[in-house]
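Entry: subunit A
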Amino acid sequence: MIKKSALLLATVMFFSILLAGCGGSDKAASPAPAAGGKKLIIYTSMKESLISGIVEGFKKKHPGIEVDYQSAGAGKLMAKIAAERQSGKILADIIWTSEVPDFYSMRKEGILEQYKTPLINELVNPFTDYDGHFTAARLGTLGIAINTDKIKTPPAQWSDLLKPEYKGAFAIADPALSGTAYMSVALLEKQFGWEFFEKLRANGARIGKGSGQVIDDTASGELAASLAVDYITNDKIAKGAHMALYYPPELLLAPSPVAIFKGSPNLDAAKKFVDYLLSKEAQTLIAAEGTLSVRNDVKTPEKFKMPEPADALKRSIKIDYVQMMASKEATIKKFTEIMQGKK
Partner candidate 1 sequence: MSHIRLVNVTKKFGEVTAVNALSLEIGKGECFSMLGPSGCGKTTTLRMVAGFEDLSDGEIYVGDRLLSSPERNYYLPPEKRNFGMVFQAFAIWPHLSVYENVAFPLRIRKLPAAEIEKRTNDALRSTNLLQVAADSPANLSGGGKQRVALARALAINPDVMLLDEPLSSLDPHLREEMRFEIKDLQRKYGFSIIYVTHDQAEAMALSDRILVMKSGVVQQIDTPLNVYTNPANKFVFSFIGLSNFLDIVCTDGKAFVRGSNAPLPENLTPPEDKRGKKALSLASRPSEIDFVSENTSGALRGVVNRKAFLGEIIDYQIKIGEQEIRVQKGRRAPGPEPGEACSVRMLRPFWYAGEE
Partner candidate 2 sequence: MSTSTQKMITPAGNTLAPKSSFGVAQIMLFLSIAILVIVVAVPVLLIFFNAFWVNGEFNLRDVVKIILEPETYKALINSLIIASGTTLGSTIVGTFFAWLVTRTDLPYKTFMKSMFLVPFMLPSFIGALAWKMLLSPHSGFINKFFINHFGFTGPLFDIYSYWGIILVEVMYLFPFVFIQVCGALERMDPTLEESARISGAGLFTITRKITIPLVLPSILSGALLIMLYSMAHFGTVAVLGIENGIFNIPTLIYQRIHQSGGSFDSIRTGTVLATVLVVSAALIIWLQRKILSKGNYQIIGGKSFRPMELKLRTLRIPLFIFCLVYIGFTIVLPTVVIFLVGGLKTYGLPFTWENLSLKNYKFILFDYKVTKDAIWNSITLGLGAALITMFAGGMISYVIVKMKVRGKGILEFLGMLPFSVPGSVIALGVILAWGGKYGINLYNTIWIILVAYIARYMAFSLKANSAALEQVHDSLVEAARSCGASMWQTLKDIVLPLVRPGMLAAFFLIFLPSLRELTVSIMLYAPTTRTIGVAIYTLNEDGETVVSAALAGIALILIIVGDTLINRFTKKAGA
């Protein structure tokens, strides 16, 4: 009896493993046909709530094209791309993240396909050196998210963060982990200099983890306020979090460029996706998530109380992305040193 049941179990396990093995190879194989030109693969750092709707919309519009996407932090995606390049084949066709300097370096390394979208004239373009290698598909903004239970007077200026209300309760995501956080640190430094961070530090500000986590910590009351990405914050507010997002006059704008990899076997489909992404339909979806569209003809829903895209661009702190790319490590190091009080 015992022997039988042991045998049975062993058999069951054996077959389950066979199945699992097949399943596993299916998965491993799934990107392969894409490389052969069947499935369009998108690597993006956009959160599920943003990307899934857009992909669904694209599928509806182009039923013949199969699309799959992988959503992860920009750093993780870049590491994967680096590894894929080593093995000689980038599995993705399209990349869409918020880490602008990455696009500059990829352009420099020549792995991006040049595609000047016909829609370019309808768009708000933050890149003065636009040449079609990448196109901004969203204008991310960062503001001050506050926990409305803890902070009663909305912040109007960046310098409000130095008030006692925020003492020991404000955080910026770790720029080593989050691309947007790095962007904001660089922008704020450009505008206000390191002494702004030194003052923040003096008021007990600290480094959080990921850009999402500081927002969740603000929602939970662990933080009174944080430097927050628009659509993540707005998503939580929509779900009932006791938060509000405010923009000081000097706006932190982090464009999210989209690009096609050189040698993509799905070039046609990739171009169609880029165009779809920039279309009014997709941009409306983007705006509905609580972030800024790149189209002037798309209005962000009123409830988010966000600036117009063109206006936002005008208000934003300007920076030289190429130079920013070069000084990334030094900036992060300096920031960390200041915020951890090592200096």
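Just so it is clear, a contact is a pair of C-beta atoms (placed from the backbone, for glycine too) under 8 Å apart; a residue touches a chain by one contact, two chains touch by 3 or more; residues count from 1.
Candidate selection criterion: all candidates are chains of the complex that A comes from, given by their letters.
Fair warning: this is a prediction, and the values are worked out from it, not measured in the lab.
Q: Thinking of the complex as a whole, which of 1 or 2 is in touch with subunit A?
A: Among 1 or 2, contact with subunit A goes to 2.
Q: Over in the complex, which subunit A residues touch candidate 2? Could you list them?
A: Spelled out, the residues of subunit A in touch with candidate 2 are 2-3, 5-6, 9-10, 13-14, 16-17, 20-21, 23-24, 27-28, 31, 43, 47-48, 52, 69-73, 75-80, 82-84, 86-87, 147, 169, 176-177, 207-217, 219-223, 232, 236, 239-242, 340.
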